[in-house]
Structures are given as C-alpha cells and as structure tokens.
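Shown next, in structure tokens, is the structure this report addresses.
The full complex has more chains than appear here; those shown keep their coordinates.
Letters A and B mark the chains in the order given here, with residues in each chain numbered from 1 onward.
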Amino acid sequence: MQTDLRGRSLISDMDFSKEEVETVIDVALKLKRDRALGIGHPLLRDKVLAMLFFFSSTRTRSSFEAGMAQLGGHAAFIDHTTTQISHGDTAKEIGEIFGRYYDGIAIRQVDWGVGNAYQNAVREATRVPVLNMQCDVYHPFQILADLMTIIEKLGDPRGKTIDVSWAYASSYQKPISIPQSLILQMTRFGMNVRLTRPPEYKLMPDIVQQARDNARQFGGSFEVMDDFDAGFKDADVIYAKSWGALLTTDDDAESAKIGNQYKDWITDERRMAMAKDSAIYMHCLPADRNIEVTDAVLDGPQSVVYDEAENRLHAQKAVMALTMR
Amino acid sequence: MQTDLRGRSLISDMDFSKEEVETVIDVALKLKRDRALGIGHPLLRDKVLAMLFFFSSTRTRSSFEAGMAQLGGHAAFIDHTTTQISHGDTAKEIGEIFGRYYDGIAIRQVDWGVGNAYQNAVREATRVPVLNMQCDVYHPFQILADLMTIIEKLGDPRGKTIDVSWAYASSYQKPISIPQSLILQMTRFGMNVRLTRPPEYKLMPDIVQQARDNARQFGGSFEVMDDFDAGFKDADVIYAKSWGALLTTDDDAESAKIGNQYKDWITDERRMAMAKDSAIYMHCLPADRNIEVTDAVLDGPQSVVYDEAENRLHAQKAVMALTMR
C-alpha cells in the first residue's frame, strides 16, 4: 500500500504507480462496503472540488458530485454554458485562482489536441490536485472503475485476456482516450491485452509503445489485431466500443466513409459465444444500442455495465479521499 | 403515525396512505418549528438527491435544494440544458445508474402523456425513492404543502369547503396536475371539495372517479360545478388557478379560442366577499397578476400564498427525511 498520494494529480493513467493504483482499488472497495452498510465516511468534510466541464456528461458529473457529497464535501458544477471557462480565463488564471478557492480541480476537456495540454497547463499553475475527468488522450477514472470491476468479477487480473476492441457507431467521432487508457493500465496488471481495430483506427504510437513496455515489465502481453471476430476468441473480458479515426483523417465525410466499411463490427450473441463462458461484457456507456452492441448482449447475463458504471463512484471517491485530504 | 416510509417513492398522491400523509404533516410541522428555533436537524447527513429538471422552476428547485442542505445532505441540480437527460440516457439507464450514485431521484417532467410514464419507468429500474417534483398527472408535494397550510390556518380540514377552481390565464396551457392532486388528496381529508371549471377544462375521468370514491370513503363530499361565482359561495378555501384544456383539444389556436370565452374567470374582491369571512386564498404561484387574480386579492389579507410557498420546504423535507434515511 502506498500512503503518499496527498496533493497528487491524476491526468495520465501512469501518474500513479501500479502499487498506488492498488491502494486506490483497496480504498474503493472499502468505501463501497461502507456505503452498503450505511457507515458514513466524511473523509473530505467541508472540502470543495471544482468540476470544469467543457463538455457535459451526466454520468461523470453525477459520480463526482455525489461522491464528494458522500465524503462530506462539495463539488461545484462549472459548465461551459454558464461560465467563462471556455473563453476569457486562461489555464494559468484558472489554475492560480481555483487553487486558492478549491481543494481540487477536476476537468473534462476532450478536444483533440487541446484537452490534455489544457489540463497539464492548469496543473502547472495550481497548488491543488488536478483530476482528469477525460481528455483527448486519457480517461483514467473510467479505467480505475473498469479494473475494479474486473477484479470483483474475475479475481486476480493476471493472465486474463481482455479484448479492447473498436466497434461501429453512427453518432460521432468519439475520443480515443478509453482504449488508450485501457491498454496502458491493463498491461500493468499482467493481463493479456488485445487491441483489435480496423487499420484506420490507430491509437497514438507512443501510447501503444508504452503499453508494450508495460506488458514486458509487468508480465502480461500485448498484441494488435485487425480481425473483430478473432478478438473475442477465448477472451475473459470483451470491451468493444467505438472511437474516431482521428489519427487517420480530420475530415468528417472521409471519417464517415471509413467507418461505413466496418458496420458489421457490432457485439452480438454469436460473437460473445466465442469468448469464454465466464466472459464479461464491458462498456463505459452510453452505448449506441443495436449499432455498437445488441440489446441482447448489453442487457444480457454477461453484461456488467451497470456495476461498471457504479464503480466510477467508488474509484473516484477513493482517489479524491487520498489526494485531496 | 406510520413509521415504514424508508425507500418509498411518491409519484401519485395515493402512493402514501392517509395515515402516512398525516405522518408527513406531523414531521413537517416539527421541522418547521426546529428551523424557527435554529435547532439543526441533519437527518440525511451526506446523503445525495438527484433533481432532474426537464423543465426548470425556481421555487421547486430552491425548496428541494435548500431542504436537502438543511437536512445535512446535498441535492444535485441536473438541468436538461446542461446534461443528456433529455436525450441519450433512457429511463432505465437513469434509474439503474442514478440509483447507485444517489440516495433519491426527484424528477420534474410535465410533458402531457409523457411525464408520469417516465417517472414510473425510472422507479421500475431503480433502487432508491423517486420523488415527483410535478408530472403531467400529479403534483403531490405542492398538495402536501397546501394541506399543511390549510391545517395551520383553519385547523382540522374535515367539513371545510375548498373551491378548486379553474381561472383564466393568457400565458400558456398549464398542466392539470395541481387540480387533479388537490381533488384526490383533499377528499381523503374529509373536505367538501368543489371542482369548478368551464366544461371544456376536464380532468382525467379516472382521477375524478377516484376523488368521488375518496369522498365517500373518508366522509367528505365532491361535486363538479361550472359556475365560477357559485364556487366561491361560503367556501373556506379558494384555490383558483388556470390549467389547459388538454383533454378537449391539442390545438393551440383552438385552445386559446376556448379560453377567451372565460376571460372573466378572475378572482377579485367581489368574489372573495362571497366566501366565508375567514376564507383563505391559495395559489401555487407564479400567478398571472390581474388576469388569474387581482393584486388586491393576491396581496390582500386573505392571501396565504407565501406561507403556502414556504410550506413546500417543510413538507418536502419531511418526505425526504422519511423516505431517504
């Protein structure tokens, strides 16, 4: 267990060492049990988190806001539509001033090429932890919840196979932060990680290299595949979701054209049957129903999506309690 | 007194038995007295309520948000303009996930033919109480505040006459939830309930039948009238407000044409003089001044509208404290 997390930021998944992540999971499980028992845990009494949303999200906002309240503190919901965070205030000013008013600054800024740099600029200027509620590169809190869910459902992740797969979606070019954070974190926990995607749906090369290095260092494996069905074969965890071809094109029409070649990349019962019988289906939600995944899988017995969503709450509370105390 | 309200939802007024409503009023009066004395009552310390507003309301939001804070908890204001609640997230997903983050879910969704069904769908999917901040059919918390106000001002409601009347308003087609909830709840408390409206301003037939049955069971009376002036005669309570001709037409122009026939349905001093000398004037606010009601009445000595608005706070705190503990 690592006890020195006070004041620390979490922007990249790698900002916390593997042992520090284990500490987070340990605390998250304890907080989850306390909540089940109705045992109060006001570890951040009267502390205040700023939540800066450049793009809103019901789930992310609710899990942070409810989490801070359960810890005895308060989270201020600062939305780009009702404040000047999108213009006027520089990252330096936000960092300087919010660091004096608040005890932590959580940021969701997913603009491609902008979000991560913005979060780092705020961290540079501030005296309090910066917590990444998703940027263009990383989504560390989602992945902490995912790891916690895998441990709850399957036990020790070492040697288990996770298929981190692209899936088709018609809606829009989703960020690549989730697959990137998944391959970074899961390789550190000794999993056999498959990154399965059509060739156009690249991730950032240095992230992929880091995942490879993590696998080597921590005794897991990492392979890149481009056959959707093959990704399912004998897997313990199916985590198939859509992301944009951001590294291939920045043209929307071109991007839609690329995507349309892969409309059959949908998770269905036939494919789930190729995975292990004990396999679980994961998705960060919201899913494009019957496009990314069929209702039968999403609402079926192997789906753990609601437990996964719930674990956002517990994992985030653990990090806040450890860093903002 | 009924002590088993933990975990219960309040969507329809009839979801709580008459004795359970009496328990709510008893607790509300105690919380009101405690507030007057400055005695803290943190009955929901660090608990969290989600407030989902598909349509905003200053009064409703403020009374729930302040109420939760006074009880030691927190209410998250989740507005359709800053989140995905209007689209994307299904009722099932909201119910499942919010039930894991929050300790209660309050919803204001008044769309005709939609609101009540939505709230019931969330209740179906969730593990926590669903509290109806107004739907297309019911407005139970307003009516709890109204009942509390009547008891404070007039004592035992049994045998007292309340005129639940339509009034003219130029603004828009208001929901029928208030008159419907009023005739349901007040008949259970032994009042003589007059429903006074032009024939086009129907309420839902099964609600009217339920009010009739309640009157029979609980020793009050219920009659439907169509003469505005007659409704005032010897009444103890005048509750005259506008609602839409939703069950007659869904055409706005047609609806405006119907309404214009009844422009003289305005509460004024001449009409108030026909009620008992001790009669009180009630309105849930905001009122269309000098259209629904004259300033002289709304700001006059018989008006109890501000005490009525205040009692929203105490009644809602009572229900939250009883159901969300």
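In this section, a residue touches a chain if its C-beta (ideal position, glycine included) is under 8 Å from a C-beta of that chain, and two chains touch if they have at least 3 such contacts.
The shown structure was predicted, so the numbers you read here are calculated from the model rather than taken from an experiment.
Asker: With 2 copies placed here, how many are in the full complex?
Answerer: 3
The criterion applied here is as follows: only the chains that are shown with their structure count from here on.
Asker: Centroid of chain A to centroid of chain B, CA atoms only: how many Å?
Answerer: Here the centre of chain B sits 42 Å away from the centre of chain A.
Asker: Using the touch definition from the top, list the residues of chain A that touch chain B in their complex.
Answerer: The touching residues are 40, 42, 53, 56-59, 61-63, 65-67, 69-72, 74, 77, 79, 81-82, 285-286, 306, 309-310, 313.
Asker: What does chain B use to touch chain A in their complex?
Answerer: Contacts found on chain B: 45-48, 50, 73-74, 76-78, 81-85, 88-89, 93-94, 96-98, 100-102.
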